[in-house]
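One structure follows; several queries about it will come next.
A single protein chain has been removed from this complex, and every other one stays in its place.
Let's turn to subunit A:
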Amino acid sequence: MSVIAFAKNWNGKFKNSTFELVSYTKALANQLNTNMVVLSIGEVAEEELKLLGNYGADKVLTVSDPQLNTLTSRAYADIVAKAADSVGAEVIVLSDNNSGKAIAPRVSVKLKAGLVAAVQELPVSLEPFVVKKRVFSGKAFGHVQIKSDKKILTIAKNCFGLVKNPCDITIEEFAVDIDTNLFKVKIVEEEEQKDKVILSDADVVVSAGRGMRSPENWAPVEELAEVLGAATACSRPVSDEGWRGHEEHVGQTGKVIAPNLYIAAGISGAIQHVAGISRSKCIVAINTDPEAPIFSVADYGIVGDVMDVLPRLTEAFRNSKS
């Protein structure tokens, strides 16, 4: 028996969420009194793979085939399932991100392994195996029992944190036949913003709503984000009106995020918006209406016009840095 974690890379690099995954899986392996194996797919430099050892990984299996450098969910799922079988894994752990959402369900079907997505913490019990997850878009938590022998979890971002646990690491190439029939989906073009902080990865998010009154008024939001090294986001009406792109919409039907700090400027805080931000560690709300529901979920609040408050806040952050 063992536990296996799938460590996704982006252009050969891991993210903090990968290290959080390894930290979680190590703690799970300890809880189950077993060992952990980490699986990496695609070409990743040895130096980068060794970073996994900082968080408790002592064994890494890597499939460093260049045709796997971009995510092909069928091929990845096939490899994850084969690696899990080869190490006799009882639990398979992935991150709850785009790739985890694409791969984990396929592995679940392949191995007939019960899957629980967006798990919040270590299992609440092992016999029976019960984990806790967000349900009803964050309005509640559910305790879910996995009844199958093999189990799959995806873990929610920022649910566990990073736990340093330096280990001597061995890296082994995992030999696997890759079925080229699984590459029927062809990527013909790819665009990536290199200059902006990625919303789903950001530790600090500055978000704005209809209180900004017009799309021309966004400069104070962007300036504050720049000073904080933050990503920008928006409420649903703002993206529906086309003031900002859909990729910035946070909320129940947009992105669900969990930054350390979320600043909501001119956002009233409808229940659907709160569903997307309730896992933030700290929420700051700025709104003209002292009765706005956003203040009931915020940790700190300022009643005032965003167009006045945002520039002052930017100035205050700038001064505190210098």
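In this text, contacts are C-beta pairs under 8 Å (C-beta built on N, C-alpha and C of every residue); 3 or more make two chains touch, one makes a residue touch a chain; residues count from 1.
Throughout what follows, contacts and distances are computed from a predicted model.
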The complex has one chain missing from view, so what does its UniProt entry call it, picking from "Transglutaminase", "Electron transfer flavoprotein subunit beta", "Multiple sugar transport system substrate-binding protein" or "Fe-S cluster assembly protein SufD"?
"Electron transfer flavoprotein subunit beta"
Among the options A:Ser40, A:Thr62, A:Ser108 or A:Ser268, which residue touches the chain absent from this view?
A:Ser108
One chain isn't shown here. Among A:Val22, A:Ile79 or A:Val116, which residue touches it?
A:Val116
Write the list of subunit A residues that the hidden chain touches.
10, 73-74, 77, 96-98, 101-106, 108-110, 112-118, 130, 133-148, 184-194, 196, 198-201, 204, 228, 239-240, 246-247, 249, 252-254, 260-261, 271-272, 275, 278, 281-282, 284-285, 295-304, 308-309, 312-313, 315-317, 319-320
